[in-house]
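Data block below; observations after.
Note that one protein chain of the assembly has been removed; the remaining protein chains are unaltered in position.
Just so it is clear, A, B, C and D label the chains in written order, and each chain counts residues from 1 on its own.
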Amino acid sequence: MTAPLVDIRAVSHRFGQLAVLKNVSLRIEPGSYTILLGPSGSGKTTLLSILGGFVTPSEGKVFIRGEDCTTVAPARRPTTTVFQDYALFPHMSVGGNVGFGLRMQGVDGATRAAKAREALALVGLASAFDKKPHQLSGGQRQRVALARALVIEPAVLLLDEPLGALDLKLRRQMQDELKAIQKRVGTAFIHVTHDQEEAMALADHCVVMNDGRIEDEGPPERVYARPATRFSATFMGESTILAGRVAETRDRTSTVTTPAGPVLVRSALPVGSAVALAIRPEHLMLGGTAGTASLGMAKVSDVVFQGSFKRVLAVSVEDPSLQFIAKLPASATVQPGDTLAVSCDTDQIIVLAD
Amino acid sequence: MTAPLVDIRAVSHRFGQLAVLKNVSLRIEPGSYTILLGPSGSGKTTLLSILGGFVTPSEGKVFIRGEDCTTVAPARRPTTTVFQDYALFPHMSVGGNVGFGLRMQGVDGATRAAKAREALALVGLASAFDKKPHQLSGGQRQRVALARALVIEPAVLLLDEPLGALDLKLRRQMQDELKAIQKRVGTAFIHVTHDQEEAMALADHCVVMNDGRIEDEGPPERVYARPATRFSATFMGESTILAGRVAETRDRTSTVTTPAGPVLVRSALPVGSAVALAIRPEHLMLGGTAGTASLGMAKVSDVVFQGSFKRVLAVSVEDPSLQFIAKLPASATVQPGDTLAVSCDTDQIIVLAD
Amino acid sequence: MSSNGNSGNALPRAGRALPWALVTPALGWTLLFFVLPFIAMGFSSLTAHEGGGFTLSNYSQFFTNPSYWQAMVNSLQVTAIVTLLSVLLAYPFAWILAEQVPERWQRLALMLAVLPFWTSYVVRSYSWLLVLAQNGVINRALTGSGLVAEPLQLANTRLATVTGFVHFFVMLLTLTIFANLKQLSPSYRKAAADLGAGPVRTFLHVILPLTLPGIMVGAFLTFVLCIGDYITPQILGGNNELLMPQLVMMQIGRRGDFPLASALSIILMAVVTVAYLACARWLKIERA
Amino acid sequence: ADLNALIWCDHSDPALLQPFEEANNVKVNVKEFEGTGAGLAIVEQSQPGDWDVMVIDSIDVPRGVEKGLFEPLPEDKLPFADLFPQVKMDGSTVVGGKRYGITEKFGYNTIGFNKTKVDPADMQSLASLTSDKYKGKVAIYDYYLPVIGMAALAIGKKTADLTEADLPALKDELLKMKANAKLVGEVTASQTALATGEVDILVGGGEWVTAGLAKENPALDFSIPKEGAVLWSQSLAMFKASKNKDLALKFIQYIMSPEGQARLATSSCYWGMPANTKAALTDDQKKVLRFDEQPGFLARAQAYPAPNADLDKKMQDMWTEMLQAK
């Protein structure tokens, strides 16, 4: 295994009394696309600022390419940041903006212009060289900010909610482009967002943060399919959550008592302990008894057509406070008011230590 | 059939030289939830403003409950608007905001407070009565704006991108609530958005606008499954579009030559005419030959895990300018670089008059 | 500007008069008490002091009598020096307040910096006279500490006039430049640092150009207020040279020669207009 | 009813006005002005009846009469007999046989100086004002008529005879003075300059500068040089259009009374000799004003120049030029 490009070791940070990061450690591999995902206030921006050198952590160290960069100034780090508000210099042309970093390195005008054009071409804005930032649309500005950061060839590119200001359609489009550009240049990207769909669309490595801690990290498929915590199960996509207690454990299988009845799970859990079971909407089955684990009966309260699928909300007949969220194929014929059996495959049940 | 609640007849509107609405006619049924969907600049806000009385159309008439309201002032129409930025009165308490409309009607303080509390309870904010708007979160403000508009019992509630400022998670949650509230109060809602998922989640009746015209309208299932135009096929969810020409027509079936090879479609089309075929991502099949219509071979260029499914982009081997967009189950094992056969069921092919 | 179009309100027909009812009082006031006086002054400047009658002599006096146009030269020199010095002094000061002083102390620091603003303007000039006098605080301090043998002539000089002006305008400009610096998004600074600019180059390439419009507004305000001010040169300058406002007031105060005073005012106004046109592109008010 | 008075700054002293206001239960509204031209301009801009009394240079009384502004004064109701005969100025205050003004206060525009800083002997000659010895030690009183008068004396002309032909020589003299001067200041500025040591000599100064400051700074003094001095003399006049002629007369009577004269002579803006020989001054005050030396002074004094409108404008322009000279 190669040495990590970025190694964050036991970093903590406080603003005054407020502990914003609590003993965070993280390794970033070269060429990877890392997403920091978490709700507002969870410390994502702070962590990114520590990487960029805008904030010096209260405790812990940051190594980049094996060197201790904890207190190195932003200008002297192999990182560059794309700011959420882009921070394009409004008095300079697009070309001037993109060339700014090179100018600071003393690169001569002609080379600078050439490289800036190249970088602009990379983001599909070759023709914008002479425009002023205010003449561009939001998505175009975003790309100029990207070009400006990429042109100085950083080892790590930091992006703080780079798509937050864009509307949904543009955001989707820019996601595809970001991913493509990252593949083309091979730079490690670290990208902050609180949009879990964005995370899944982009990440090689997904880091879920909550309240200053890393709750879970790994490839997005793993984080989605086997979330480590209850937080991560509900933040990274929806889940139906069954709170229960372990009634019996036998062989590597436990029986958990839940409001929807006893459920078998494939883990050896300590008898009597409280657990939460999470089931993804696409794994819930309504009607028939197709699943290996029965979850009782439920009354359908809402069916929303979502194009390629139907999102169904149903309330458990056994416990009206329990709501099932299921995704059914577009062709499904359920109607609000139907009462149906709910089930799923035992293998699909995620056990969360509560 | 009952008389329509709102009847927009041949409305056109110009701002100076710019024709923003072009002969738009639309009928809204009582108690319906109508979504105006379209890209930025398509005239949605203008149409809503004409309904709300903030803009008088250059041509055409607006009838509400059978009465000509074209030039009636906003205050005297049975419509109320929920603005995108909520437009809460920052100097009044939440209660004061919600009671404002009643105050203007001369309702006495006690009745006003009681009704305002009721309306707030309806949107789940009973406890916020004495707070100031700035003490509330975005989603809560949204609901206050809704309560303020609902309390005066309008016949039609107009909402201009009411969820645009909220983040994804909150947006989903508010969608569920909006729908529930609309069902409870039975008021007709007309809701502007450019998010097609929002449209599908909420609409009874979906109106797709483009460039000042109504491109398509109907129940969202119909608009999604059988879009009337190419625009609506790509705007209301993604589609792979095959441009082709009709080579032969026999019995109610035509053969269309496309870059991916000849494709059979179940319509009698004039031979020689240009058509476009649209296929929804969830209807495309990759690998094997499961579909009844073969679409040639394609090389997978990107696979994005999206939790419950994988979004796959593949480039046709026959025509590299043709890109297939497919949704495969999360369990699918395709990798970027794989070259696979592409197919679909003939029944799923949507024929668009180009 | 994008959504300004929103303001295209459609009022019911009865309400069409409302917008005019709103703006007419202000427009009327401006026409009646600003534009009309100007016209009156224009007419007045074309009449003779004694006996009325049309004449251009009030203008020709200005251009032919060197001691008259010298007042304009003096005014322009003093105003230019004052504007330049004030900006040069105030900018670093505002910068220190905005960037070096901890956030929580900034309001206080700024308040303190502009507090003397609220002493009466006339009194402020007079205080400078006391400070700069032969026996004033500065000369006492200088001779007392043996720095100079003889007291320096500070009061009753152009230097004194400039000092009094700069004192006032440093406060004014500190306020405007401070506000400008605070309005800049912190990410500009971060972005520049991130791209390898040190503090100096961040300042030169980013901060300075971005605050330039604010500086121009402040400088123009300084220019207008300075070139039209009578008090400061009159109290501090010792009548060793005349500036335009003094010349204007002299016509009124000594001889009641309103036509000549009007002509001189109009000439002064013309100079201010030229300055305005020079920085017009920075002087727009826009809605937030 | 209020009394509206157009005055010089010495009349705005509350110590002077309050006794009158209290005695007659009226309010005296005052408006200060500097030169006669300005004063007449103020009248022109007012409505008839706006003003009741005016303080004016004695020699300028005819200008007001010419404009038809003033009302003849009842000689029998005023203490004419008690005035210093030399300052009655009948040549100016009596027009067409009627008396329109009564002199209330006078003094000299001459050399004011600090006797500890200059050689008092030098102060006996106007030539010292332009000598290198006192370069940078001089201030000039910023009022063109008396200082032009002094310049006339310095070049051996009579103030009464000045014509346009004398202007070049006068200008020369003024420019020489300016070259020596540190500042040209109005009443307060020039007083202050002398009192605070900013300068040692005030051209145009006199008892009106030094007397009031004598207590604070006994070193201040004035001289009547051998060339002579310019006599300033201010008169009171009543407006023809006054709606309050009785009160106006009462006011003039008050000012001319021994008490009024004493208060006017020692008023806060500047001191000056009372025109009334019976002014109720203390001995100290008389000494400071050199009350007893007046006959000798008056004999060597000449009146303000009295230019016609045209020459007046030229003199003012010359003055402006002097101010602008570096």
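Simple rule for what comes next: contacts are C-beta pairs under 8 Å (C-beta built on N, C-alpha and C of every residue); 3 or more make two chains touch, one makes a residue touch a chain.
Assume contacts and distances are computed from a predicted model.
K.L.:
Select, from "phosphoenolpyruvate--glycerone phosphotransferase", "ABC transporter permease", "NADH-quinone oxidoreductase subunit K" or "Cation:proton antiporter", the UniProt-recorded name of the complex's unshown chain.
P.N.:
From the choices "phosphoenolpyruvate--glycerone phosphotransferase", "ABC transporter permease", "NADH-quinone oxidoreductase subunit K" or "Cation:proton antiporter", the unshown chain carries the UniProt name "ABC transporter permease".
K.L.:
From the touch rule at the top of the page, work out which displayed chains the omitted chain touches.
P.N.:
Hidden chain, whole complex, touched shown chains: B, C, D.
K.L.:
Where the complex has a chain not shown, which of C:S44, C:Q70 or C:N239 is the residue touching it?
P.N.:
Here the residue in touch with the unshown chain is C:S44.
K.L.:
What residues on chain C make contact with the chain left out of this view?
P.N.:
3-4, 6-9, 11, 15, 18-23, 25-27, 29-31, 33-38, 40-41, 44, 89, 92-93, 96-97, 100-101, 107, 111-113, 115-124, 126-128, 130-131, 133, 135-137, 140, 167, 170-171, 199, 220, 224-225, 227-231, 235, 245, 248-249, 252, 258, 261-262, 265, 268-269, 272-273, 276, 283, 285-288
K.L.:
Residues of chain B in contact with the chain that isn't shown?
P.N.:
Looking at chain B, the ones touching the missing chain are residues 52-54, 73-76, 79-81, 83-85, 87-91, 100-101, 104-105, 132, 148-149, 152.
K.L.:
Going by the touch rule given at the top, which residues of chain D touch the chain that is not shown?
P.N.:
4, 9, 12-14, 29-32, 45-47, 50, 186-188, 191-192, 195-196, 212-213, 216, 268-270
As a working rule, only the chains that are shown with their structure count from here on.
K.L.:
If you tally the C-beta contacts, which comes out ahead, A-C or C-D?
P.N.:
Answer by contact count: C-D.
K.L.:
Measuring centre to centre with CA averages, how many angstrom lie between chain B and chain C?
P.N.:
56
K.L.:
If you average the CA atoms of chain B and of chain D, how far apart do the two points sit, in angstrom?
P.N.:
Inter-chain centre distance comes to 91 Å.
K.L.:
Please tell me the distance, in whole Å, between the geometric centres of chain C and chain D computed from their C-alpha atoms.
P.N.:
38
K.L.:
Which residues does chain C have that touch at least 2 chains other than itself?
P.N.:
Touching at least two other chains: none.
K.L.:
Taking the complex as given, what residues does chain A use to touch chain B?
P.N.:
My answer: residues 40, 167-169, 176, 179, 194-197, 200-201, 220-221, 224-225, 236-237, 280-282, 302, 304-309, 311, 313, 327, 330.
K.L.:
Once bound in the complex, which stretches of chain C touch chain A?
P.N.:
Spelled out, the residues of chain C in touch with chain A are 185, 187-188, 190-198, 201, 205-206, 209-210, 212.
K.L.:
In their shared complex, at which residues does chain D touch chain C?
P.N.:
33-35, 37-38, 40-42, 44-45, 136, 142, 144, 182-185, 189, 192-193, 196-198, 309, 312-313, 316-317, 320-321, 323-324, 326
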